[in-house]
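Yeah, one chain of the complex is gone here, protein chain that is, but the others are all in their spots.
For clarity, chains are labelled A, B and C in written order, and residue numbers in each chain start from 1.
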Amino acid sequence: MIAGNWGYVAFGYLVSAAVLGAYCARLAIGLRRARATHLRLGEDGGERRSTAP
Amino acid sequence: MIERLRSAWLGALTSVALAATLLFALVIAPPDSVQGDAARLLYLHVPAAWLAYLAFFVTAVASALYLWPRTRRPAWDHLAGASAEVGVICTGLTLFVGSVWGKPIWGPWWEWEARLTTTAVLFFLYLGYLALRRLGGRGAERRNAIAALIAFVDVPIVHFSVNWWTTLHQEGSVFNDRMQVSITDPLMSFTLWLAVGSFTLLYVWCCITRMRLLELEDGQAERDLARAIEARVAPTATVSA
Amino acid sequence: MNRLPVVSIRNAVCLLGRFPALAGADLEVDAGEIVWLAGPNGAGKTTLLRLLSGLVPLHSGSARVLDVDLAHDRRSHRRSLALVGHETFGYDDLTGASTLRFAARAAGRSAADADAAGARFGLDALAPIAHAALSAGQRRRLALAIAFARDPRLLLLAEPHAGLDADGRRVLDAALATAVDEGRTVVFSSHESDRAAALGARAVTVEGGRTVGGIIDAAAAARR
Partner (left out) sequence: MSFASEAVLIAAKDLRIEARSRVATAQILPFGGIVLLLFAFALDPRRNVLPTVAPGLFWIAVLLSSLLAVSRSFAIEADHGARDGLRLAGLDGGAIFLGKAAAVAVELLALEVILLVGVVGLYDVEVHGLVVIVPAAILATVGLAAAGTVYGVLAAGLRVRETLVPLLVLPAVAPVLLAATRAFELALGEELADAWRWTSLLGVFAVVSSMVGVVAFGPLLEES
């Protein structure tokens, strides 16, 4: 039984959680901000989907 | 509105699944008979590695669908980009957790073991793809799709040559794949499947959110374009003869 | 009079980056016709020529050139056309002669066609000189020689007279005239209205990404 390697386990989980958490947060915030500009422009600019090729 | 509800619901489910995984992986699942608690990193390493390959497979399929004229839609390009981005993050995590796990077991931080080495090459292969995507520009979607397919064709070749390299390199050496923990305990295998499941949910949520983000960015560009065309058409109605 | 259109463009929109260089352009050109694209700078004349040659993708609208629908295939009609752009398509390290011969052979023509086109544009003296050492006017002659060496059915020229001396302009006009006599179709952009009129070219005004006079209605065609 290789005891005392909880340190590595904690290190592994903490860093992974930090990386994934940061990425998910960036996505969520980005989406909220993009939706805000999308709606704001949507009201005056008028929602128009041009025909993408 | 439904679309926002869907991703919120999925987000909630993912967080619950991840929380459960954490609980099982760190507390409920028993330590490994040989490696002790270090084996708990297995519940991080295996899902991340699985996601890396899944993400790159999805990127390749989405790119192929974008290239095929009949199924060409911006959504495929967005999916390819989103999936590759999550894939690269998972590849990075796989490498990181792999070396953190290897440290107590083997001694060195990095072990030239077949799967880890292949993952390292894939990491840089798709970092290149992401760098290419960031450049955008005219005709970028088709160029990115072709690059994704070329990278995907490279995966088996890299995998094959690295396997040869590691197996031939250490004939019969002691470094057989000791990271391959033999999971007999049902609780451990349940935790592992729970981990794979929750990570896959996380992957889906990240992809959907990232795709929506790309779509909104493109949508904005499309709207500016439509307005530019309209602006360019309107004044010429009175063109000077 | 059955008209077989070599070019028929309807409501074409083309993008340069995010800018709609063409915003609904229409153009129809019959075989053997010579069309002069007039209009201010930045109106979209060069983009229209590049659309005809397949170098620029069609964002929307329809475009049919030399019986090829450019919306689906921008490449297969290129073998039978030539574009003289603002650049010569040359390689600095190659001589004038080898650049010309490479271009001709790439279009499936012989070295003799290349030399003949070179002679026509007074390039014999320039043959051994590296492209890098040629002056702008000489490069313009080389670009014209490359286009004619390809023996094209459709000849597209962007401001061909620019940079040519008097002798060069005379040679160019003669070449364009014979091209039309040989049944080739010519579309060129230019600011030299007198030259264009002398060639008897049909004027099409390009303004703000759109065209005026691009479509000849049947009645006018019959009267001409």
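Just so it is clear, a contact is a pair of C-beta atoms (placed from the backbone, for glycine too) under 8 Å apart; a residue touches a chain by one contact, two chains touch by 3 or more.
Only a predicted model underlies this, so the values are computations on that prediction, with no experimental measurement involved.
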item	value
Partners of the unshown chain among those that are drawn	B, C
Touch criterion as defined above, residue of B:L41, B:V162 or B:I229 at the omitted chain	B:V162
Which of C:H59, C:R78 or C:R195 contacts the chain that the document leaves out	C:R78
Contact residue for the chain not shown (choose from C:L16, C:A130 or C:V171)	C:A130
Chain not shown: contacting residue from C:A31, C:A71 or C:L94	C:L94
Touching residues on chain B - with respect to the absent chain	121-122, 124-125, 127-129, 131-132, 135, 137-140, 142-143, 146-147, 149-151, 153-154, 157-158, 160-162, 164-165, 168
Sites on chain C contacted by the missing partner chain, in the whole complex	53-55, 74-75, 78-79, 81-83, 85-94, 98, 102-103, 105-108, 130-131, 139, 146
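Note that only the chains that are shown with their structure count from here on.
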item	value
Reference chain A; chain at largest CA-centroid distance	C
Distance from chain B to chain A - Cα centre to Cα centre, in angstrom	14
Chain centre separation in whole Å, for chain C relative to chain A (CA means)	51
Averaged-CA centre spacing for the pair chain C and chain B, given as whole angstrom	48
Multi-chain contact residues (two or more partners), chain A	53
Where chain B touches two or more other chains at once, by residue number	225, 229
Contact set on chain B toward chain C in their complex	69, 137-139, 221, 224-225, 228-229, 232-233, 235-236, 239-241
Footprint of chain B on chain C - complex, ascending	13, 15-20, 23-24, 57, 72, 205, 207-210, 212
Contacting residues of chain B [partner chain A, same complex]	11, 22, 25-26, 31, 33, 35-38, 40-41, 44, 48, 72-74, 86, 89, 92-93, 96-97, 100-101, 103-105, 202, 205-206, 209-210, 212-213, 216-217, 219-220, 222-223, 225-227, 229
